[in-house]
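One protein chain omitted, others in place.
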Amino acid sequence: MRQDVFTIIDNRRVSPDTYVLTLSGNTSGFRSPGQFVNVSVPGFFLRRPFSVMTWDSEGFQIMYKNAGHGTDAMTGLKQGDSLDVLTGLGNGFDLDRSGKQPLLIAGGSGVSPIYCLAERLTGNGIIPTVVMGFASSENVVMEEELRAMGCRVVLTTEDGSSGIRGLVTDALAISEEYTFVYCCGPLPMMKAVSEKIFTDGQFSFEARMGCGFGACMGCSMMTARGTKRVCKDGPVFGLEDLVW
Amino acid sequence: MRQDVFTIIDNRRVSPDTYVLTLSGNTSGFRSPGQFVNVSVPGFFLRRPFSVMTWDSEGFQIMYKNAGHGTDAMTGLKQGDSLDVLTGLGNGFDLDRSGKQPLLIAGGSGVSPIYCLAERLTGNGIIPTVVMGFASSENVVMEEELRAMGCRVVLTTEDGSSGIRGLVTDALAISEEYTFVYCCGPLPMMKAVSEKIFTDGQFSFEARMGCGFGACMGCSMMTARGTKRVCKDGPVFGLEDLVW
Amino acid sequence: MVNTSVRLGNIELENPVIPASGTFAFGYEFADFYDINMLGAVVIKGLTRDERYGNPQPRIAECPGGMLNAIGLQNPGVEKVISEEIPKLRQCFQKPIIANVSGFSVDEYVECCEKLEQEPEVSMLEINISCPNVKHGGMSFGTDPGSASEVVRAVKRVTSKPVFIKLTPNITDITVMARACEDAGADGLTLINTLLGMRIDLNSRKPLLANKTGGYSGKGIFPVAVRMVYQVYESVKIPIIGVGGISSAEDVLEMMFAGASAVEIGAANLVSPYACRDLVRELPATMERYGIKELKSIIGEAHHG
Partner (left out) sequence: MVNTSVRLGNIELENPVIPASGTFAFGYEFADFYDINMLGAVVIKGLTRDERYGNPQPRIAECPGGMLNAIGLQNPGVEKVISEEIPKLRQCFQKPIIANVSGFSVDEYVECCEKLEQEPEVSMLEINISCPNVKHGGMSFGTDPGSASEVVRAVKRVTSKPVFIKLTPNITDITVMARACEDAGADGLTLINTLLGMRIDLNSRKPLLANKTGGYSGKGIFPVAVRMVYQVYESVKIPIIGVGGISSAEDVLEMMFAGASAVEIGAANLVSPYACRDLVRELPATMERYGIKELKSIIGEAHHG
């Protein structure tokens, strides 16, 4: 974990309620896709945690949904503004377990760490299948980018305005050919996925956090190994940990 | 009274602990020297009141002493920053009562409204005598400017490092030739002046304020006419009002 | 179009926004800034039987998230308030005027309320049994249910106007005080008064306020106020005016979800003289954003379901 000041390069709306924030600064704390950063938003007390969507040696990107006062204030951040960010938080996805044909499943904002993972996997020469679900066509993000990366993309929307009508689980042609499942999305989606898959998998959780680094027990969740902190012991948990 | 957003043109240190802040914006609320403005300092709850040192149709200046957290934060304000300011607050000096030979007496930061008054008086063709006292030569401000304006300036410093050694009252060759006295400075100085002068006069008071416009009674002081609010009924009071 | 009207007992207000006592002087000062008839009502500066200068200076201190005050009930006394201040306010304000009454004895409360009973321009009485800044300035009445009952009963005997009791948050269980006031006949409750706080000057190494302690108000007390309104709403049937750190139209809604029938705005008035005006203006759009058509329908909604 590191605490650094980053400079905003870009803050762009990518769907009616979703933005991508690009920051430059020291990324030496970043280790794996699925980790998160904790952003100090000017005017707010608690930091706001976000999955990392991309990172390189110069900076990183997060995707955020305008879903409350903190994220609403973030939409006003401008190029050149500074942000105090804790980076390299939590445990990300384990790339070594992907096998040759991993299945990636994302719902809504959950596409952010899944995108990060896809980038690393394709970089390693592994072509994942990505099933991603959104409410409606206007909410679809990162589809083009994932296809451009070479991923096999299956898109679902709840209203059928793009791709397959329904939820990601409706589109899941789950077969034993998939070597591993990586999943991030709303709890009901992840629960449904966990009950449907044949292979082992990892699931990335979201939580309302106090600190983001294991100090306050604000984000605890029950697992098969007892109470775990989403921020410090997660946010990625194995299928074997999950109790719904 | 008006509430407007002003833009900082300059924020300059003029002595070891004193700064002059220049702002541009709507000054149509300004009426007379001795009035004050109430500045919302980013990060602080209560506004900070300051006497106006100069104003014209484009903007205004205040002088402030770095004397606490609020003013310390103000020293970091930069050209181009915006400030929310209430202007045209309180009752200023009455220029009509000056007569031909007014005596202006200022102590420390009290020089700010006295300077404003001198500017207006000389503009009306009246040449005031200005007696101004500071702790030491390094604290002396606006002396050159007042002389350049044509004022007769008598300078005192407590340590004698500039001008006459002692307090303003030590330098006051009070005579009946002065037609009126205008005074602003620390309470003990104003009390001493009030006891020494032969003519009538007006005194500008400083106070820790809640609102600055008469709502909270935070800055009340006892006067010969009963309890008065420094912000709304003052900050300038007549000699006849003073009870020490 | 949304409907912002609310009721406090038998008084209908066009909207729930009321400047709180002690942060709006006698109201007419603000008529220089905007037409104060857009307010739901006005609570005038707290009065006592006799004129009071209040506490020595300094009376005001900054603190994180707000301010401390120790004014000490400065006011010209009930008679001058009636003869001089209320007429001045009435000249520029046609909406309900609420008088705020403090006392150092049951008799003093009664005497003030008897005089106010004769003043038809006063629609409602807010009885302050919670001023933290004067010794026995209601604060002892504010923390003892028996004393509070006594004040309420005595005041109700001499007035036909609705009587709201303003409660202190500096107490172990505010619901005990709330029920005591309701049982004694109060028509409503106002909560919360300020939290008792202190700041110390690092240079002088002494308390910043001459009174040492002061009442803490501003955004920083909002979560405490919401909690107490929520608790009291479950304990009594009489209406509640919610006050404490409200500084946006969203805060108004939050306080009403908790159980407030109307709100008072305090410290925010000192930061901007336009605070109440801005709240009134922003309220309809904020209601629409959260799907609210009838404001009074949301009172206490956080308790349902």
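In order of appearance the chains are A, B and C, and numbering begins at 1 in each one.
We take it that a residue touches a chain if its C-beta (ideal position, glycine included) is under 8 Å from a C-beta of that chain, and two chains touch if they have at least 3 such contacts.
Given the structure is predicted, the values throughout are model-derived calculations rather than measurements.
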Chains on display which the left-out chain touches in the complete complex: A, C
Per the touch definition above, residue among C:Glu14, C:Glu119, C:Asp183 or C:Glu250 touching the missing chain: C:Glu250
Which residue of C:Leu8, C:Ile98 or C:Val226 touches the chain not shown here: C:Val226
Hidden partner interface residues of subunit C, rising order: 63-66, 68, 143, 170-173, 195-200, 202-203, 205-207, 212-213, 216, 219-224, 226-227, 230, 245, 250, 253-254, 257-258, 290, 298, 301-302, 305
Residues belonging to subunit A that touch the chain removed from view: 1, 3, 40, 44-47, 69-70, 86, 207-211, 213-222, 227, 232
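Everything below uses one rule, namely that only the chains that are shown with their structure count from here on.
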Interface with the most contact pairs, given as the two chains involved: B-C
Identifier of the chain whose CA centre is least distant from the whole-structure CA centre: C
Whole-Å separation of chain centres (CA-atom averages), subunit A against subunit C: 47
Approximate Å spacing (C-alpha centroids) for the pair subunit B, subunit C: 36
Separation of mean Cα positions, subunit B and subunit A [Å, integer]: 58
Sequence positions of subunit A contacting 2 or more other chains: none
